[in-house]
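With one protein chain held back, the other chains of the complex are shown just where they sit.
Every chain is named by a letter (A, B and C) in the order it is written, and numbering of its residues begins at 1.
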């Protein structure tokens, strides 16, 4: 694991294109930062005309370019999608990424819901062993990054809530049946999905990591907005996470 | 004078270009409105990411297009200058324009300071007789619309505060020496300039009109933000003005 | 799905809960060419005083982050001119008219209400209690005077009395209760927030009066809290007011406990926003399957609060 270092500066926007309806890929040139980015880490990005920065997970790092993928859901992401050049103020990389060493003998299982796929894409590219991706979305049109997993030899199992692709229903239902003792989980997605996966993991005594998300103002632990209970202690998603061991997250 | 009618709707942006450093011309297609626009009237324009609309005088009307010229001075005009298409919400035409009939036998003298020239440009194009424009700006680079006056046969006298073009100093000093009894004034510009012209006019008993500017929230008289004392009464710049008879404005 | 937006505010039937906020909609008829005024739930006029007032000198307005500072100084034509002129035009619109009034003493309020009581076409009287008393203290900060005004006005008025309160008090819920105890039929929560701004280029205040009232989107979270807290303490209805810009904002106020809402700064930006807000309330009702808007009054407050 390389030394951690965080930056807060202006970086040039290389491109910011709609990759499929409603989803944008933002590429930023950040020579000095790239080598410090780990899967699961994120940046706080200054977006014009909204009060707070927006946290955004790293999708991948190529040469001196960091890529982010986001869905336009509110004013912040809408404003971000209107940027087509100039510089963006980025703070990061923030948080602790996935521990790639901890369970390296187990079989890698990635579970993703919605845009959670973005940071898991980066993770898959860094894991030494190929594995299986369980990926649930609302509808066929929300599937992103699937090819990137396939390209590096991962098996991809998809579910859609409306049945437009793959299994109809929730990905957790598919996962539940297939999970094995020697699997290790890497999970990112909506809180309900993570909670469900955590229950499954607990029941089956399966180890792994989940990446949590809470509203945060600063990304560096100062606002204390993103506190969660982890292993009996109060932890900050931004600083102590966003990745935690699945068995340590306490669900209320 | 044609019937007055005001509109509050979305109109298509035809262009919004920098015509010289710091100055932009905004053209909006507004078929139903154009015929109601009179010189001296203005519109309230919704600008993204600022709280209030921005008042903006009509620069000219050509076929079904209304033109505005503005200088980028703050967040509102900066945001406006970033618009390059789509629609803008316009409310107007608002206020009472210049009375073109009142003194039509006198010699037309237009006095402008800074961006006050914009609405006076529209006025000159509608006045039946050519006249003289006295036009003061800070520096040569702030001169706009001069060609438009020349093209329609007006004599143009310019002053700059830094002496980079025309007389060096304030236009009011030039004006004071040249103003004659049978002149009629049409004045728009910074408040200090208007005040000075008003004193000159009073001293020499010269008639005419001044266009005032005050901060306003609504443009239709409801906020009462732009109240001024005119002929012993409280009047709204937005609704009762912005054009008032020079002799009626009460300076504190 | 037929939506019922009608509410009953202290006996006044409103076809929808959207009112104009005092001081932001003129006497009430002036923008009839821009929107259909009869679509409104009701109109609250600008504040009328006993004698006409010229208001403050310039500057009266300053824009701030997500809001507006103003110090107009209650410019108005006085109650006599109002009932002889604007009131006639208002009565032609066909929506409930609520007249906002202010004075410096109980006697002034009484005199104004006596004049209004002789008129027809007034549905309610809103007491602006944020103007200064004779000691330059705002009336809401002088509870004895506030209650005295409400009690005396209530004795002579034939229509409901609504007390518009200042939010800048230590305990808004208590103040609302004081208004109720004095006989107020409803409260408006809340007025603008005392505030100021300085031009750092000139080192001069941006308003001639230095202090002004802050309104707009920036105050919404605070006024919402005022409604939430007051609702738990009183049983007279509340007009929620403060930075309402869209239907969602209006619904937030109603969920907190407001029976009706009034729109101020947003209608200054465009009178059309009043109609937009009504339409957006309907959209939310559709989406949440709410048949009558009455259902949501205080919903978050009484049922879902932690």
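Brief remarks on what is shown
One rule holds in what follows: contacts are C-beta pairs under 8 Å (C-beta built on N, C-alpha and C of every residue); 3 or more make two chains touch, one makes a residue touch a chain.
Remember, predicted model here, so these are calculated numbers, not experimental data.
Taking every chain of the complex into account, the chain not shown here touches A, C.
Of the listed positions C:209, C:233 or C:292, the one in contact with the omitted chain in the full complex is C:209.
Among C:15, C:80, C:111 or C:225, only C:225 touches the chain that is left out of the view.
The set of subunit A residues touching the chain not shown comprises 5-6, 8, 46, 50-53, 89, 91, 214-218, 220-228, 234, 252. Residues 64-67, 69, 141, 168-171, 193-198, 200, 203-205, 208-211, 214, 217-222, 224-225, 228, 243, 248, 251-252, 255-256, 284, 287-288, 296, 299-300, 304-306 are the ones on subunit C that touch the missing chain.
Just so it is clear, only the chains that are shown with their structure count from here on.
Nearest to the common centre of all protein CA atoms is the CA centroid of chain C. Averaged C-alpha coordinates put the centre of subunit A at 47 Å from the centre of subunit C. Subunit B and subunit C have Cα centroids lying 36 Å from one another.
Annotation for subunit A: no residues touch 2 or more other chains.
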